[in-house]
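Only one protein chain is missing; all other protein chains are in place.
Chain IDs A, B, C and D follow the sequence of writing; residue 1 opens each chain.
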């Protein structure tokens, strides 16, 4: 985190709109891919230079410009100038630690959110920032690195099947956001699996490292919440305020909103689960402690008095009448056995055995 | 859960309105039953094909189409086309994990909620999704499996008694929702019984498995809350916004709303109860621990000094004058008894005995 | 609770307005008492049949019909028909588990709330439902059983003193509600006394049964909250919306509202007190545990080494030179005393003694 | 508290406006002092009878009537009649347990709040109720007992310096309220001091009585909150609604409001502090427990095996070859020393020593 945060703070005091890429560089080359379509035509190509896409701003067809990799600050700056984008907006795109939000500008609407994924070792949550700028007939999307998550939409667009090509850029944005939100379910399900597994283990074999694992899960949950929680408000804002969204698309946005709420509910109940597991762990530990103490107490309580009796007859007094009795030794054994049995009965009654 | 969630995610990226049944298939055959009535006429029959019900959309009589079993996706699709239903709505009906909600569309209103029940082994809560679409003169209801819970309303409709047949489809919907909500009381009462029983057991016999049972109850409570909590808001929305509900029916909706709040209150106080029981359990355990420690301490504290004295006179020094005294042995016994009594008095004073 | 709840659920699926008395039958006979008055006239009598009171609906004088006992469902049904009462309202009156609420109807306003009291053994809270229907010139009140709590108002009405007879039915309702709310203070004060007593006991003599008593108090507190909390909102609604209340009476309602808030505050601080006592108890217990452990440790730590030394010289080796020393025995005693004193000093330093 | 609460409940069922003094009688004699002023004139005198002040109601000058001592119910009743005060308002003034509030009446505004102080033994918070009635040109203030806290304002009024005499009764009320609120800072600072001191002590010397002291502080904090919390809302109401306050004075009220918020913040952070101290205490205690256990374990673990070895060679078997070895005794000592050292090393490794 260190080097990227220092990047972040190089910015302090600089004028707003000073574009600096904040985050880890996840992609070597910036890749610009364009899809341009309407209900009858479809064109798909890759740009070498961002300038090739500039004419799309005023074309009648719906244009989707997708940019993978955010480190080419200069290019994004030129893009911003052509599309009249607000400097703060560009700043937000480049700051990959930004909170999810939507903001309405005069001629376009800005959406930034987090794509979530599970790392390959299944031990951490991967967060990638995805931003969208929706204009009248165009949509620009920014990803930190090239991914295949939007391919399913590209496929749909290529085919003439379905009505996606009949609808505008707002519907395209909905479809892409929907994919991102649907991915949240994967993550929460992965999380549920891990939590359930952990719970089972706590009950059968409560080892100290479980605490660290709970701690790790908590942190992951916080990361997910940070992505999902602000999005809720953001999508609700999108749904209410904007003029770029057609009435029909808004109902779809409502659907996305409901999904976010559902993810949110799941997160909340998983928080509860984690703290329940924590409780279970503590109780397991204290139950084991109890059992240890019981064993110690039982053994001590039985043998300490017996040892005392043995001690008595180990004394060297000249006159200890019992020592001379014929059945003295047997008698002592008898006494000890009686005490032993009395103790056992006592423990049984106390339910310690 | 696994296979159904993977069903769920087969959907990621597919166009909205792609109908896939999400959930466990609880019914083999889809059953379509129709009740068509007004204040004077009453007709009841079962459809083989969904198409047989299509004419009911524009009939003047009130028509209730009930569909048991959600896996016949194709049929529901055709139904949707005939009744002009929004694809997202159909999706929600088929997704049996959907949150309870109500949504107003142009010509109809959609309600989806959860029927709750207690499983036969009384160990888990059964959740079934029930959805309703209310139109001008018709009501379509969807259940996951055939049930007899609505039979009491059918009975009422068959008899000409009461005024249910004089009132419209909105009143019919209220009656059905009322039944679902009334069922919640059964579940919370079952829950109260189990909780009370558990509480008694914690006080008399705190065994470690109680923790797991509390954990299980917590999960059930979460399941109930998931069904009830969103419904509160949903019914409140229904009550305020819709145009399909007559003024008179709204007061009845208000009544349903109050019932939901009451269920909600009960759930909250049962959450409190559970955490109280948890506390009780912990304290019981720590009290037992205390008692164990006390016994250990008393026994040790009494016998360790006595054993030491016995040890003293078990030493083999050539010159230990006491050993030769006539009443040495008796004297040692006397000393030990004095120490013993002193200890007992000490413990009594400390209230350990 | 069992038989009454099953009563409650006999209702599931029945048409709304099906009147069934839900609750325990607290009164054998239903008693109808009428007070009819204006500033100059006053009449008081008991009705044998509810029909005798029906003419009061349209009389110019203020009429207060008080009904003690709710099991005569049929009578209440006839009353409802005469006064044009909504079936749901009658249902709510008969359901003695209903949440406190107020509801405005076209020609009358409905208020239902809980009378609280302390049981004779001072161990539980008694809840009785009291309902009011306020019309233009009449007030009908329903109590579960005959009580003397409203007698003070009857007394006032009988005397011509004061201005209660100059004011309308709305003021009468206020006076009756005020009595009910004032009673809450008795209950919370009783509660405070019990809590304080408990706190004292925890500090002086923390016995395990205290936990059960805290548990019992918690449940009582929940019962009180269930009565008081919804009333707050209900009275606030009454104050704002209704047309039956004169401007002057509203200020009195405001006063009732403030009293409810005060009761509420008290309840909240008593919740805090209870959990503080719980904490205190736990700490007392753990402090005692600590002390027990200290005693055990001190005794063990002193005598175990001494016993070891005695053990050494109890060995039967042929050659143990010390055994033959003249002052061997004395020397061992000396060593032991030195160790003993060293231990005591150590414990003093550690502040264990 | 007992006798005063029974006073309180003597009232149940009595007509509103029945004046009874609720609280402890803190003053023997009621004292009425009047200050009458405008920018040019100033008059100050004490009334024997309340009637002497009645003419001030309609005077053009600003009149401040201050009443110390609330038990003279009759006098306050007469005052109320002359100034047309609402009976409920008088009731609130006399009920010294009333929540702080402000209420706007037609011709005057009522403010009641709590003066807080620290008792002389610095162990409890003293609460005194102060009420104000603000009219067009007059202000009546009620205090439970004679105090010197408002003297600083009297001093200001006497001098012609400053502009307090140029401004109206509303500004005078602000000045008096400001003094009361400023006093809250004294109390919270006292509280901070005590808390800090306590924290230090927990870390150095955690004695059991600390718990009781925390408990006492908690109760004090609750008392302060009860005084401050409702005042926040009350002042905010004053600021928004009333017509008696001039625009200029409102900004001053805003300042009072901010002070209350600041006090509130302080209270909240002191609540946190107290529970932190509680945590610290618990941990201190459990750390000590740990240390005790460690000592016990170390001593036991070292000497129990050694004592066992001594026991072996204290046995009286006829044939124990070692007993006859020349270096048997030395050998046993050697063995014991080796075990001892091994144990020490083991404990060092475990970081118990």
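Here are a few things to note about the model shown:
Going forward, a contact is a pair of C-beta atoms (placed from the backbone, for glycine too) under 8 Å apart; a residue touches a chain by one contact, two chains touch by 3 or more.
Every value quoted in this text rests on a predicted model; they were computed, and no experiment measured them.
Taking the complete complex into account, the chain left out of view touches A, D.
Shown as candidates are D:201, D:236 or D:262; the residue that touches the absent chain is D:262.
Annotation: of A:295, A:337 or A:353, A:295 touches the absent chain (contact as defined above).
Where chain A meets the omitted chain, the residues involved are 5, 8-9, 11-16, 86, 88, 98-99, 101, 103, 208, 211-212, 215, 218, 222, 226, 278, 281-282, 285-286, 288-289, 291-293, 295-296, 299-300, 303-304, 306-307, 310-311, 313-316, 320, 322-324, 326, 328-329, 332.
Within chain D, the residues in touch with the undisplayed chain are 149, 152-153, 156, 162, 164, 175, 178-179, 182-183, 185-186, 189, 199, 203, 251-252, 254-255, 258, 261-262, 265, 269, 272, 276, 279-280, 283, 286-287, 289-290, 293-294, 296-297, 300-301, 304-305, 307-308, 311-312, 314-321, 350, 352.
FYI, only the chains that are shown with their structure count from here on.
For the pair chain C and chain D, there is no chain touching both partners. Mostly differing positions are employed by chain B and chain C in their mutual contact, as under half of the interface residue numbers are shared between these two copies. Per-chain CA centroids place chain A at a distance of 43 Å from chain D. Of all residues in chain A, those touching 2 or more other chains are 314, listed in ascending order. If the chains shown are joined wherever they touch, the resulting network is a simple chain of contacts running from one end to the other without closing. Contacts between chains, counted with the stated touch criterion, involve the pairs A-B, B-C, C-D.
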